[in-house]
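Here the complex is missing a single protein chain, while all its other protein chains stay put.
For chain A:
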Amino acid sequence: MKRIRIPSCATPSLAPRAARRPLCPYATALQRSIAPHNHRIQARFQTTTAVENFGGEQIEIEALAEQTPNAPAAPRQSQIHGSIRPEELPSPHPSEAVRSVKLSALRARLSLPPRFPLQTLARTLVHPSADPDPNFNNASMSMLGANLLGYYTTEYLLCNYPRLPISVIFAAQNAYVGPRALAIIAREWGIEAAAEPGGEVDPGLLQFKRLKPGEGVPAILARQVPWKWNTTNTHRIVATDEFGSDNAPPSPHSLATTPVPMEEAAQSFVRALVGSLHLHLGAPLVKRFFKAHFLSRHLDISTMFNFRTPTRDLSRLCAREGFESPVARLISETGRLSRHPVFVVGVYSGKDKLGEGAGSSLDEARVRAAAAALKAWYLYRPVDVTLPSSMEGELDTSKWKPNMVDCGEVIV
């Protein structure tokens, strides 16, 4: 349903240079001490694009590393030419990734093909709070992944349930790819967190700076009071995240060096993994991955409605759609004078039964019947659905069938 996040285009710390190959300021130092056993993997370092291995790369790295004025934090710059001990790095060196058992086990567990490099998988596990350098943390990939997850979930919901009210769409979106859902998914994938991030830690562990015991959530993560109180649905759709929050979430880049809760780091990993899969393996595989790991989860949307005045909503709906106004009729009953009476009430518009409900009083049954009728309307599913993303890159447009667009929920 919406939008590329604006900070992803505007963050100053993003993509400062467009070199032919991404630079690793440690490369020169470490290449002297660590013997690489695979040249092709080495040439990739932390990049998200596959790069050819050129001859004479050693010299080029040295030359470029010296020219990099805005390279990361102080220890990195001062140590470029000395030999670096891994404990001095903020996050594990990319060359360690191929040796990590945890990483290759994780790749196999998620059934990712071997052409997805372990170095990238290791980078998705580094939260900006552990390593503020945007070339080595997962901030940019998690932005991409968040947008992809939002896109695929929203198109699934909007095409399959065209009449869902906007608040239910937001809640369903939150249930599939919300922060809590992503943190749970990361745990179900067997992600473990490092006690403290650092260069000597196994790269298969989630790296983030932990909150100290007793410390509250940092101010940047605490959702503040909106600057105006009458936050509208339009504001929620246009200006904040895809879950209808009152204010926008912080940009991943702004979380550098801030201690964060584990949930925040875990969700950034899942998003970054989706983003990096898109970059390495392409959209079709990401769509399959999304279907297998996210859409396959169980969510009963019919239990997510919370009506306040279903009878009034239903009569407004009938008036809007030009149906006869709804009438509640008693279908059957038992034990009216007993301790446990049951009434079955149907709501009729003319001769059509819109919904039916059972309750222990006439009023309860009538309200339940109206709610059932409203759910039957809102949860309508078209038979033929063509998702917009399924037509990406297709030359033959004859398979495209336009999707139903509804005029929206009832306004009372």
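One rule holds in what follows: contacts are C-beta pairs under 8 Å (C-beta built on N, C-alpha and C of every residue); 3 or more make two chains touch, one makes a residue touch a chain; residues count from 1.
Just so it is clear, contacts and distances are computed from a predicted model.
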Missing subunit (named according to UniProt) among the choices "Ubiquitin thioesterase", "Large ribosomal subunit protein mL43", "Cleavage and polyadenylation specificity factor subunit 3-II" or "Vacuolar protein-sorting-associated protein 36": "Large ribosomal subunit protein mL43"
Check the options A:Arg85, A:Arg99, A:Arg180 or A:Arg381 and report the residue that touches the missing chain. A:Arg180
Among A:Leu221, A:Ala239, A:Leu279 or A:Leu295, choose the residue that contacts the chain missing from this document, as touch is defined above. A:Leu295
Which is it among A:Ala239, A:Met262 or A:Met304 that touches the chain not included here? A:Met304
Touching the absent chain when the full complex is considered, from A:Leu89, A:Val168, A:Ala272 or A:Ala328: A:Val168
In chain A, positions touching the absent partner: 101-102, 104-105, 108-111, 165, 167-168, 170-172, 174-176, 178, 180-181, 184-185, 187-190, 291-293, 295-300, 303-309, 312-313, 331-334, 342, 344, 358, 409-410, 412
